[in-house]
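Sharing a structure below in structure tokens format, with a few things to ask.
Here is chain A:
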Amino acid sequence: MSAQAKPAETAPETPPPFKSWGLSVRGLTKHFGGVYAINGVNLDCKEGEIVGLIGPNGAGKTTLMNIVSGTMAPTSGAVYLDGTPFAPSSAVDCAERGIARTFQNIRLFKRLSVRDNIRVAAVTRARVKRAPIDEAFIDELIGFIDLGALAGSPAGALPYGHQRRVEIARALALRPRVLLLDEPAAGMNEQETEALTGTVRAIRDRYGCGIVVIEHDLTFIMQVSQRLYVMHLGALLTEGAPQAVRHDPRVIEIYLGRKK
Partner candidate 1 sequence: EGKPIRLGYAAAITGGLSPYDSVPGAECAIERINAAGGVLGRPLELVARDMKSDAVTSSVVAQELVDMGVTAILAPPTDDTAIPVAALAAARQIPVISVGSTQVQLPMASPTNTYLTAYGDNLAAGAVAEIAIDRGMTTAATMVSRDYGAYGIVIPQYFSDAFTHLGGKIVGSVNYNMGLSDYSAQVAEVKAMDPAPQLIVGGFLMPEAGVIPRQFKAGNIDVAFMGTDGFDDPGLIEIAGQGGASVTFVTHGFPSEGSDLKAFYDDCTARGHKIENVFFALGGEAVMLVADAITRAGSDDPAAVNAALAETEGFHGITSSSITYKGQHGVPIKEMSIVTIKDGAFTSEGTILPKYIPAP
Partner candidate 2 sequence: MTAHILATARRSALPIGVLALLALAVGLFAEAYQVRLAYAFLMNLVLALGVQIFMGNSGVISFGHISFMGVAGYVTAILTIPAALKMSLIPDAPFGLAQATVPVVVAAGIAFAIVLVLGWLTGYLIIRVSGSTAEILTLALLVIAYVIFTAWIDLTRGQRSLYGIPVVSSLATGTVIAALVIFVAKLFRDSPAGLQLRASSEDMLAARAMGVPIARLRHLAWTLSAVVVALGGVMHATYLGVIGPNSFYFNQTFLTMAMVILGGARSVSGVIVGTLAISLGNEIARTIENGPEILGLQLPEMFGLTGFFLGAVIVGTMILRRDGILGDLEFEDLIAARRRRRAKAPKPLVPLREGQS
């Protein structure tokens, strides 16, 4: 099995069909030296939609997320928000436009309190809106992740599961149009994962943003996503309703394995 795909012959540069699509990615490509981490990927996430992104290890999921969130510059391709293309070359710019994310390895400001962690993002939001910091919204978010009692503790001292929730709340403080979650259920047990399912849905319902979730936990991803994208060797393998994707023999072959 070769882990390296060839570059797409021509990156399909089709513009997104609707004006109010939320996030669209067209023909996105990224290579590191000889490694094509992603290769001509198209992906859409409407406002209020939860989209799952799965694929074997090293398929390029995190890289895609890095590019969309401005953490990494693409080699080529375009990213659209509401039909307007923008160069996702600066993470700050992306955050200001309302693309928020969490990280595969939790990245909190460990020494800052839970509240201050969330505040950091709220400050950005206030700057963009030229409004005062919305303290009430910060309180609401702390309530939402159910950490009222620990709001003053340094984030680094919290248990793993709590840290995950703080990270999500922090991203929400940007009042994002699109929220990107990279393996939010990793390291959680079945019970916690189930709770997370509820949380993710609640986010969509309450805050109305589009959500792209990467996850290897099948139960979780099947339950939570409305549509599912499958990546393989940097390219999009297939896309569709979760149940359909699940039974796609190619997906079983490269990703799910025989038992599933």
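The candidates came about this way: all candidates are chains of the complex that A comes from, given by their letters.
Quick notes on this structure:
As a working rule, contacts are C-beta pairs under 8 Å (C-beta built on N, C-alpha and C of every residue); 3 or more make two chains touch, one makes a residue touch a chain; residues count from 1.
These figures come from a predicted structure and were not determined experimentally.
Looking at 1 or 2, the chain of this complex that touches chain A is the one numbered 2.
Touching candidate 2 in their complex are the following residues of chain A: 69-71, 90-92, 94-96, 100-101, 103, 107-112, 116-117, 119-121, 123-128, 133, 153-154, 156-158, 170-171, 174.
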